[in-house]
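The following block contains the structure, expressed as structure tokens.
One chain of protein is taken out of this complex; the other chains stay put.
== chain A ==
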Amino acid sequence: MAAVQDGPMELDAEKEAKPEILSDGTSNLSGNTASGTLSSSPLTAAPAGGAPKMEDQQTLIAVLQFLKRNKLSESVEILRREAGLGEHQEGSQATDGSGGGKGDGDGGDANSLLSRVSITSAAAPQSMPVKSDCIINIFRCDLPFMFMLSEDQPDVSVVLSAYSQQGDPPLYQVYYSGLKNFIESVLDCHRAELSQLFYPLFVHMYLELVYNNHETEAKAFFDKFSGDQECYYQDDLHILCGLTKKEHLKGNEVLLDFRTSRFVLHISRDSYQLLKRHLQERHNNQIWNIIQEHLYIDIFDGMPRSKSQIDSMSGSLAGEAKREVNKAKVFYGLLKEPEIEVPLDDEDDEAENEEGKPKKKKTKKDSLGSKSKKQDPNAPQQNRIPLPELKDSDKLDKIMYMKESTKRIRLGPENLPSICFYTFLNAFQGLTAVDFTDDSSLLAGGFADSTVRVWSVTPKKLRKVKSAGELNVIEKESDDVLERIMDEKTASESKILHGHSGPVYGVSFSPDRNYLLSSSEDGTVRLWSLQTFTCLVGYKGHNYPVWDTHFSPFGYYFVSGGHDRVARLWATDHYQPLRIFAGHLADVTCTRFHPNSNYVATGSTDRTVRLWDVLNANCVRILTGHKGPIHSLAFSPNGKFLASGSTDGRVLLWDIGHGLMIGELKGHTDTIYALKFSRDGEILASGSMDNTVRLWDSMKAFDEVETDDFTATTGHIHLPDNSQELLLGMYHSKSTPVTHLHFTRRNLLLAAGAYNSQ
């Protein structure tokens, strides 16, 4: 590969390249092999041969093929665009080369060269020397990407070394303001798009100044231009303004995030051309270098986007998501419901209601039959993820669920749910997490004093199972053995679970109500038994605070996310994680399972929501648009949509299948800590720190967008600003922030929060 690049170069250039390879220090050996290949290559041996143009093209084709083999499709595209090569050209050339063994005498070697190149490059992708024009640019694009793949936490020095080249420090301001003047002078339609460059350029230029010890210049630069940045970057700017010394750069996470991930911008081709021309005219290499090295510009064809379109999607720590990231297919459909024959004995219950019976039967057939007969085309394979077998008790519960759902109230804009608020008293600001069981019979609260408390919210009290000795005495064949094993003496309305050594930040019930998960500042996730009210397992893996945990809707699996910026998938019977979902650039603040259990959504402080495939731990969606850390997530019951709420008080709605934002619900004035869809998905309830519960018309929000054309390649959508129309109700509490929301099976909305006496 190195050979290919160096092909058209002079020999001194090759010599220059060598020390660079060595200085990389990662793999001397492969570097040498590379250069060995290089010298033996017939391509380089032909010094400025008869048809240099043709040769160039050959080189390009070889590179393209290599890239294709390595699935670096973006680079292929860019390269092809840059070189002005058509697909057909490449194809014909390739067949010519391999089949013909003809003409120039190089064609036959192209293949052998390619094979060699691929070997070496596979061995040492880092060893690529980086130099010169368009091809190199492309490789630069991919380089850090490979770094990321190879090492999760890149070495700081490697990362920072990119800053070593520097221009004249006082000129930075000139460069920046030059670009600013240019962007301000271009046509309106391009200005909005090019304005996206300001923030990443500003940050990188500032960091470059800091890295090179130009402290005063850095400060002046910051003071001069920080005010120009979009207001949603304020949080990051606050952190940046603290960074004034080279020493600070080491170990600063935000900086690392900025360095390891390339800031992604979506820019239309026209705007990009405009920018490129300008920079080339001005010979503004400093900025051009930064754009090449630290930014990823995703160029699309079509109309430039408007300011509001850009604003709705930007805001994340690392820019927008690359388009191809969200191209993967997501099976968002629901799994087939298991066939459960409704036992006959339930007619006893309903016997008194003669009219109710046939009705019930019918509805059951409708809801069940349609689901089970017609497999949802978007649903994953039933066994894509192995799911636990249904136990008898689960089946009973399913039957209960069906019975309840026939009595469900149909909600809508005309028929809002009643809200019942569970207020925690005397919590002294210590309530950090709440969860309800699906059947709304139990309530768990996590507290800052490291305890987890479980309440029964039905008259049925919580009882422990008897001790082993007592259990021995029980006659096991008796009908009421399940009743007998419970110890009446321990009956109480609430139980306290001690075990954590730090504030509990997340709690989650298992669907069968036998277990409870809690995640804590102490870095562990604990599994508690709700039969014995003791801790069963402590899952250690996150070494830092675990912010959230959530049980799979089918039990057995659960997911946790924490300060270590990864989310982990666990199974209750494994003490080590089964999957690690890595990619977030900052803390993973909330985790939710998809209703079909095949995907996990995580929200993060880096202001993105990611969707991960449980099967292979791939990130299948990156959703950007939030302007603050995300603290709540909710899947719609049909699995098609996702709602996310953040500290900026906005709820964003996402279409999972297309990976697009489809709605923005504005209204809350503080962090949204709770989101929940009603059982049928008609209503979205959001609860916030601002002491309100708001109800939104989610059906309307989804319907309005669904009519639009998603297939447009640009994927840019115009968000209607209709929050006020969608807001169905707003309910204030006196002084109780809403920590959790839950719809009962009959669509009564339960809310929970701690009364705040201050």
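Following the convention adopted for this analysis, a contact is a pair of C-beta atoms (placed from the backbone, for glycine too) under 8 Å apart; a residue touches a chain by one contact, two chains touch by 3 or more; residues count from 1.
In this section, contacts and distances are computed from a predicted model.
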Task = Would you mind picking the UniProt name of the chain not drawn here, from "BON1-associated protein 2-like", "Palmitoyltransferase", "Transcription initiation factor TFIID subunit 6" or "Glycine cleavage system H protein"?
result = "Transcription initiation factor TFIID subunit 6"
Task = Among A:T423, A:N514 or A:T532, choose the residue that contacts the chain missing from this document, as touch is defined above.
result = A:T423
Ask   = Which residue from A:I299, A:L390, A:A448 or A:L471 sits in contact with the chain not drawn here?
value = A:A448
Query = In the full complex, which of A:E74, A:E320 or A:E521 touches the chain missing from this view?
reply = A:E521
Note = Where A:T432, A:T608 or A:S686 are the choices, the one touching the absent chain is A:T432
Inquiry  = On chain A, where is the contact patch with the chain that was removed from view?
reply    = 219, 222-223, 226-231, 234, 237-239, 241-245, 247-248, 252, 349, 407, 409, 411, 415-432, 439-441, 443, 445, 447-448, 453, 455, 457-459, 493-494, 502-503, 505, 521, 544-545, 547, 563, 587, 589, 605, 629, 631, 647, 671, 673, 689, 693, 729, 731-737, 739, 744, 746-748, 750-751, 755, 757
